[in-house]
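A single protein chain has been omitted from the complex, and every remaining protein chain is retained in its original position.
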Amino acid sequence: MKAIFRFHGGIHPPTHKAASTRTPITPAALPSKLVIPLHQHVGIRAKAVVQVGERVLKGQVIGRPEGRLSSTVHASTSGTVSAIDMQLVAHHSGLPDLCVTLIPDGKDEWIEHGGVDYKQISHTEVRHLLRQAGVVGLGGAVFPSDVKAYSNKHKIKTMVLNGAECEPYITCDDMLMRERAHDILRGAEVLRELLYAEEVLVGIEDNKPEAIAAMRQAVIDDQHEHMRVISVPTVYPSGGAKQLIRILTGIEVAAGVRSPEMGVQCFNVATAYSAWRAIRHGEPLLSRIVTVTGNVDDARNFEVLLGTPVDELVTQAGRRPDTDRHIMGGPMMGVQLPAATVGVAKATNCIIASSPALFPPPQPALPCIRCTRCAEVCPAELQPQDLYWFAKSNNFGKAQEFHLFDCIECGACAYVCPSHIPLVSYYRYAKSEIWEREQESQAAELARERHEYRQYRIEREKQEKAEKLAQKEKAAAAAKAAAAAAAEKARLDTPSDPDADPDDTMQLRIEAALARAKEQAATTQPKNTDTLTPQQQAEINEIDARRARIHASAHHDAEPKNE
Amino acid sequence: MLKVMLALIPGIALYVWYFGPAILVSITLASITALATEAAMLKLRDRPLKPFLSDNSALLTAWLLALSIPPLAPWWLVVVGTTFAISVSKHLYGGLGSNPFNPAMIGYAVLIISFPMHMTHWLTPHALGGVELTFAEQLGYIFNGALPRGLTLDAITMATALDTMKTQLHLGLSVSDIRDMPIYGRLAGQGSEMVALGFALGGIYLLLNRIITWHLPLAYLGALFATAGIFHLVDPAHYVTPLFHWFSGAAMIGAFFILTDPVTSPTTAKGKIIFALGAGILTYLIRAFGGFPDGMAFATLFMNICVPLIDAWTQPKVFGKKGDGK
Amino acid sequence: MTEYLLILVGTVFVNNIVMVKILGLCPFMGVSKKLEAAVGMGAATTFVLTLGSGASYLIQHYLLGPDLAYLTTLSFIVVIAGIVQFTEMVVQKTSPALYQVLGIYLPLITTNCAVLGIPLLNVQAKHDFMESLLFGFGGAVGFTLVMVLFAGIRERLEGADVPGIFKGSAIAMITAGLMSLTFMGFSGLVK
Partner (left out) sequence: MISALLVMIGIAAFLGTVLGFSAIRFKVQGNPLVDKIDAVLPQTQCGQCGYPGCKPYAEAIAKGEAEINLCPPGGEDGIHKLADLLGKEFVPFGEGAAPKGKSVAFIDENTCIGCTLCIQACPVDAIVGAAKQMHTIIASECTGCELCLAPCPVDCISMLPIAEDITNWKWRYPVFPIRNAA
């Protein structure tokens, strides 16, 4: 038996998981339209590669990754692109983001695709396949898997497969493990080989005995000798990657440190599953399992095409009429959706239909009396009461001193707070303020550099000019001296014209040159004006007229200011 | 807070049993004053009344303050102390949760410094069989300052066990001589030792209910015991036993009810222990060598001052930053 | 030995220069907004006070004597001003940040009544050299102690929901008052 470690704190909220595990995973009906966000992953937003009005096939790339940390977005079914514009997405801000809207044609016609045997191709090619298939972490962080499945210079000993699923209500990973354990583990094996990891530890909370049994059976069936399925105690937030790593390996990965540096990497079970589908069957990530629960008659897990509007999905589970809003994710860390039209994205593991009865509005917050219940449950071992105190009073420096950025925003503190203080909101506020400040100071640093360089450049130019001038003067003086000498000589030789001063001649020459240049400027025409339509000619005339007008006023205005 | 007040009840009951019902008068008086002051301050600060009046924090302050001043104290003493505690040391700092000092102890400190005479006349326990006032006569004294039948105040009151010990030691008596005086019981002062026991019982109830943690009471009583023990071992004739210190004065109520105020005590486990150790040692030093009979209040206040620094310097290591990575 | 210890404890806690003698309030209120500044001010004052106590003892006993006793205050002021100047230069050289944080208060140590008060109290109490030095050092440590404690509280109070008109200096004064109240509890511990 493997030793299990504990992390500090944690809470035991009611799980509400039974409702949605009674029925097997059902494919959701084809929706009337799909709203597919182009930014469904951590990193840079994918670039749209289709046009409005274009017909696309199922599995066709509609968003191409931009840069190293990005991922591919595909059409979830065949149909016509009806819009590429800003649509509401599942984000705390409630602000819109660029989405591709697709009207399905009902044919569900696949683009040509096929799987490969990963053992026959190089690791780089496997990673490329994952990137092309748009596989990202499906536990919620949506970090591109191809980037994660690369051990780089770190030696990875353990790969953790996260099936803990600790948030209340959510059962999508549970159902996936019960029904598709074999594919999950095959995917995990691929990821393990990519990482050269020695072992795979599958952590599943002990409130999912069926899933544990199914996974253990799959390990035996497929003879995965490096894998072990470990039942971990049910405590929120054991499904947090760092918490699960702690439970399974005893290693604590600090904030700001990435787990590969400590020899561990963590993947979600659903990620492993979709990795397998992508490699073995050539199916890009087009759909995912979503738990639809809460204020519905028939809570269950659906296999949902990405982009399916939440509204149409929840209706299929028998949404009750008093539903007033939807939460994406769990009740602890989920996002309240700005509208029910939002499309299901890769991060959407659960949709909770909410009603005032199910989630009553929060009680008014009372003052913090520093009872430290929050510190007792904090899995990051922080002092939430102090963080709150400093965040509340905008004392961000102190908040950072008290390790604000080690907070994982799990919400355990707010859950236990007897004064009902929305603690996490304060931490998020403080964090985003600090980030903004950091960006500002970086921008200021850049501006300072540029400004200093400019000063330096101006100084240098001035100096160069002065040097040149000095040289010229020297030369002129020498010339003058020479001329004077020559003149003297000439005067001595022949009587001369006293008006022929060399300086005056120079001045005259300059004036002549200027006049010539002016004439030239007035007569030269741009070369691309030979073949113009009358309309263009008219425009040009108009612009020229405006320029002339502006020029006049410009010279009038600018002259006194000009140096 | 309600549970904390519940936990005070055994102590109060024993108080009434040994010293008569006068204490109930000052508790009621303090409670009314506290609620009125709280309401007035909330109104002035434009805050809603209901959530704050119903959190019982003002009542708790009132009870603790009433229990630490003599029951026969004139009514205005109670009112002044409570008003000061609630208005200055609590609401000027922003109300519940923001006050750096324990309001009840501030009230006590203000009273003992401003009105030292009134603060030393404690009731004689029934068991000593002195002259006893009826409840009506007590009321008359509290509100009118009138004593019946030409009695003097000294005839019906006495100094506390701690105070007597200190004065007599100064007069050159040894501890054992003093302990033979009738006001002393088995452990400490006659009657008051039982009251302290009552508070300890309440404290244990709080511990069992996880309202308070063991750190503060244990470290405080431990430090008091240890300091008193060392002095007692060195010179038993001049330094009284540690148990005497435990069961006299405000040690018990302080350990379980005053130090444990979460707002004015540190939040980290290590910090709590440092805080309580400091308070324990200071309490003893003030009791044994200082100018005031009991040091609990001043020790608490002094440690209150240190809380922000203790908190800042005892931050526990956070997840993943414990050095060895395990 | 015990006597020296008592002097130290006495000056740090019982007769705390700020809380009980109510001297040196200007830097106490002015430089206690931030912990680092308070520590720096405390350190600078400790340096000045200890040096000042020693120097003033020497001057009092070997230079002035009973004949020139009327020059005591005058000469102490001159000496302290000199020492402060010296400290200022040292601090500016060694820690420019602290120098800036202390700002106007560094030269103001000159007029810190605690700094003049302690040498004068030394004369009054007829302390010998060692006692004078300890008295000065203890007084300065007491000063530093309350500065640091007070700065800690003030940093925390920044987050408190203090009523508008009491924000800032007002609540700081009240806090100082309550701290002073607390220090009265130590009275009688050491004569």
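Going by the order they are written in, the chains are A, B and C; count residues from 1 in each one.
Note that in this section a contact is a pair of C-beta atoms (placed from the backbone, for glycine too) under 8 Å apart; a residue touches a chain by one contact, two chains touch by 3 or more.
No experiment lies behind these values; they were computed from the predicted model shown.
A.B. asks: Of A:V52, A:L95 or A:A357, which one is in contact with the hidden chain?
C.D. replies: A:L95
A.B. asks: Would you indicate which residue among A:R68, A:H128, A:R258 or A:R448 is in contact with the undisplayed chain?
C.D. replies: A:R448
A.B. asks: Looking beyond the chains shown, say which of C:V79, C:A160 or C:M179 touches the absent one.
C.D. replies: Of the listed residues, the one touching the omitted chain is C:V79.
A.B. asks: Consider the whole complex, including the chain that is not shown, and state which of A:G115, A:P233, A:G250 or A:P422 touches that chain.
C.D. replies: A:P422
A.B. asks: Just name the one of C:L8, C:A37 or C:I153 that touches the chain not displayed here.
C.D. replies: C:A37
A.B. asks: Applying the definition given at the start, please give the residues of chain A touching the unseen chain.
C.D. replies: 39, 89, 91-93, 95-97, 364-367, 392, 422, 425-426, 428-429, 431-433, 435-437, 440-441, 443-448, 450-451, 453-454, 546-547, 550-551, 553-555, 557-558, 561-563
A.B. asks: For the chain that got dropped from the picture, name the residues of chain C it touches.
C.D. replies: 31, 33-34, 37, 59, 63-64, 67-68, 71, 74-75, 78-79, 82, 85-86, 89-90, 92-93, 96-97, 100-103, 105
Methods note: only the chains that are shown with their structure count from here on.
A.B. asks: Farthest chain from chain B, going by mean C-alpha coordinates, please.
C.D. replies: Between chain B and every other chain, the largest centroid distance is to A.
A.B. asks: Out of B-C and A-C, which chain pair has the most contact pairs?
C.D. replies: Most C-beta pairs in contact, of the two: B-C.
A.B. asks: Just the number, please: Cα centre separation of chain A and chain C in whole Å.
C.D. replies: The separation of the two C-alpha centroids amounts to 55 Å.
A.B. asks: How many angstrom lie between the CA centroids of chain B and chain C, rounded to a whole number?
C.D. replies: 33
A.B. asks: Find every residue in chain A that makes contact with two or more other chains and list them.
C.D. replies: Each of 367 in chain A touches at least two other chains.
A.B. asks: Check each residue of chain C and list the ones that touch at least two other chains.
C.D. replies: 155-156, 159-161
A.B. asks: Help me check something: in the complex, which residues belonging to chain A touch chain C?
C.D. replies: Residues 367, 389-390, 392-393, 395, 398.
A.B. asks: So in the complex, which bits of chain C are touching chain A?
C.D. replies: 155-156, 158-161
A.B. asks: Taking the touch rule as given, give the residues of chain C at its contact with chain B in the complex, in rising order.
C.D. replies: Checking each residue of chain C against chain B gives 148-150, 152-153, 155-157, 159-163, 166, 171, 174-175, 178-179, 181-190.
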